[in-house]
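Please see the structure below; I have some questions.
All protein chains but one are shown in place.
Letters are used for the chains, namely A and B, taken in the order the chains are written, and counting of residues starts over at 1 for each.
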Amino acid sequence: MELLAQVLVGGVLLGGLYALMALGLALVWGVLNIVNLSHGALIMLGAYATYYLFTGTGLDPFAALPITAIVLFVIGWLIQRGILNLVIRGPMFNTLLITFGIEVILTYLAQLLFSADFRAINPPYAGNNFRVLGITIPLMQVLAFAIAIGLTVAMWLFLLHTRVGRGIRAASQNLVAARLYGVNPRSIYALTFGIGSALAGVAGGLYGTVSQINPYIGGPLTAKSFAIAIIGGLENPLGVIVGGLVLGIVESLTALYAGSTYRDVASFGVLILVLILRPTGLLGRTT
Amino acid sequence: MATPARTPAAAGNILEVRNLTKRFAGLVAVNDVTFDLRRGEILGLIGPNGAGKTTLVGMINGTIEPTSGDIVFDGHSVLGVPAYRRAHMGIGRTFQVMKPFPGLTVLENAAVGARFGAAGGIKDMRRAQDRARECLEFVGLGRRIDQRADALGGPDRKRLELAKALSMKPTLLLLDEVMAGLNHVEIEEVIEDIRKVRDQGISILVIEHVMKAITSLSDRVFVLHHGEKILEGPTEEVLRDPRVVEAYLGKKRTKS
Partner (left out) sequence: MPGKEGLTLFFPEKMAERVLTPVETRAGSAKRTIVFVIVLIVVAALAALPWYGNSVLVQFGISVLLLATLAQGWNIIGGYTGYASFGNSVFYGLGAYGVAIAMVQFKLPFWIGMIAGLVLAVVFAAALGAAVLRLRGHYFAIATLALAFIMTAIVSNVEIAGSNIGLVLPLLKSDVLFYELALGLLVLATMTVWWLANSRFGLGLISIRENEEGAAVMGVNTTLYKTLAFMLSAAFTGLAGGIYAYYITFIDPVGVFDVGLNVKMIIMAVFGGPGTVLGPVVGALILSTISEVLATKVTSIASMFFGIVIVIAVVFMPRGIADVLRRAGRSPLRYFVDNVRTHRL
C-alpha cells in the first residue's frame, strides 16, 4: 500500500513535468496547425542550454531557466520566421515532414557540438529528499513539478487575459479575423512558435534535473508530448495537465506492476486508445 | 443486392422517408420528417439556412447516421447500409460544399463515378471513360476534361459536381444547391440539364434557394423549417402558403 502511494506520488510529480513538455507542442498545434516533430529536439536543446549554463557559469539550474527560455525563444522564432512560414500554407504532410527534418538537423548538430555522452544536471542539493506521511519525495522532482504547473497555469492566464494572448487565440480561430484585429500573422506565428520553443526549453531544463540527457532524447519526447496533448485535448490549455498526469501515473503504475520495459508500451497504448475512442481528448467535446 | 421483395406500396415510390430524426449533441437538426419521392418525379425541398436540408440528404445517401426513423430506397430499408453501398444501389448526390478530387483532372473526377457508381460501376476502363466524358459534355465541361479540378472556376466546379453524380448512373439523384452562385444564363442551362436527366427516368430531390428553379422544375415541394416538415404539396400551392412566406421568404424580405 505504501509502495503504491509512493509510486502514485512519483507519477503525479512526473506528470506535472510532462504537462509542461506538451504545453508548447499543444500551443503550436492549436494556433499554427503544425504538429511540430522537432518539439522533442527543442526540449533536448533546452536541457543542454541549462546544463552548460550550470556547469559553465555555476549558475543554479533553476535560476538558469529564464536564460534557457530566452535562448530557445530566439531559436524557435528564427525557425518559424526563416523556414516554417515558407511552407505553412502547404499540405499538412509537408509541415509534418519539414519539422521532422529540423529535428534531424538539431539532433545531429547537438551530437557534433555536445557529443553523444549522457549528461545530468546535478546541483549540490540534487539528492535531497523529504518525507510526508511515510512517503519519500525527492526535492528536485517537487521543484520541477511546481515550476511546470506554475508555468502551465501562467500560460493559460496569459492567453486569456493579455492583449498578445488574445491575439494568439484570435489567430488560432481565424487568420482573416485576426488580421482585422490588427494582428500580423507572420509575427504572431513566429511569436507563438517562439513561446512554444521557450516552454520546451524550460521543460528540457527541468527534465535534465530529474533525468539523464543525450542528443537522442527528442524523438520519444515528441511522441510523448503528442500523446499528452491528445489525451488532454487541444481545446483547453489546461488539458495538458490532465494529459500529463494521466500519462505520468500510467507509466509509474506500469513500471511497478509490469516492469519498466513496458512503460512506453503503456503510454503509447493509452495514446492509441484515446485516438481511437475519443479523438477530441478526454476533456474535448463529443460530437 | 438481394432480389427485390417489394411491398405493394413501394411500387410507385423510389424513396420513402419515415419519421426521420437526427440529433447532434442535444440539438435536433431533423425532427420526425416523413415524405415520399415517386419514381420519375422531381421533388423540391426548400427551407431557410440551417433548416436541416443538407443533414436530411446526408442521411439519405448514408454519410450521416440518423438517430431514429427509417429510409426505404427501392423497396429496401437502407438503414445502416454504408454510403458506398447506397451509391451502388443507385443513390447519387452532389454537395453544397463541393467535394471534387482537387489534384485529378476533370475527366478522372467523373471517371471515379463511372467506375465505382451504380451496381459497382463499369469495370472496363475505356467504357467508363467514355461514360465520364459523356456526362462532362452533357453539363458543358467537354472542353475542360484535361484540366485539374482545382483549376476550375466556381460555376465549372458546380457543373463538375453534377457530372460526377451523373457519371455514377444513379436512379435517385440528390441535388444540394447545384445552382448557388450561378448567373441567370447558367441557371437556365442547369435547369434544362436537370429536366433532361429526369426524362431519362431518374428521380430527383432538388434542394434550392433559387426559386425559379423550384417553380420550373418541381412536381411537388416540401418545406423544412427548424428541422420539421411544415408543408408538402403541389409547387404553386406550397409557395403561396402564408406559413412558407413567413418561415422562409418573409425572413429574407425583412433582412434585405
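What we mean here is this: contacts are C-beta pairs under 8 Å (C-beta built on N, C-alpha and C of every residue); 3 or more make two chains touch, one makes a residue touch a chain.
Owing to the predicted nature of the structure, the values given are computational and were not obtained by experimental measurement.
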{"item": "Residue ranges of subunit A at the interface with the undisplayed chain", "value": "29, 35, 83, 85-94, 96-98, 100-109, 111-112, 185-186, 189, 219-220, 223, 226-227, 230, 261-265, 268-269, 271-272, 275-276, 279"}
{"item": "Absent chain, residues of subunit B that touch it", "value": "61-63, 82-85, 87-88, 92-93, 95, 99-104, 108, 111-113, 115-118, 120-121, 123-131, 133-135, 137-138, 142, 145, 164, 168-169, 196, 200"}
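Following the convention adopted for this analysis, only the chains that are shown with their structure count from here on.
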{"item": "Centre distance in Å when subunit A and subunit B are each reduced to the mean of their C-alpha atoms", "value": "48"}
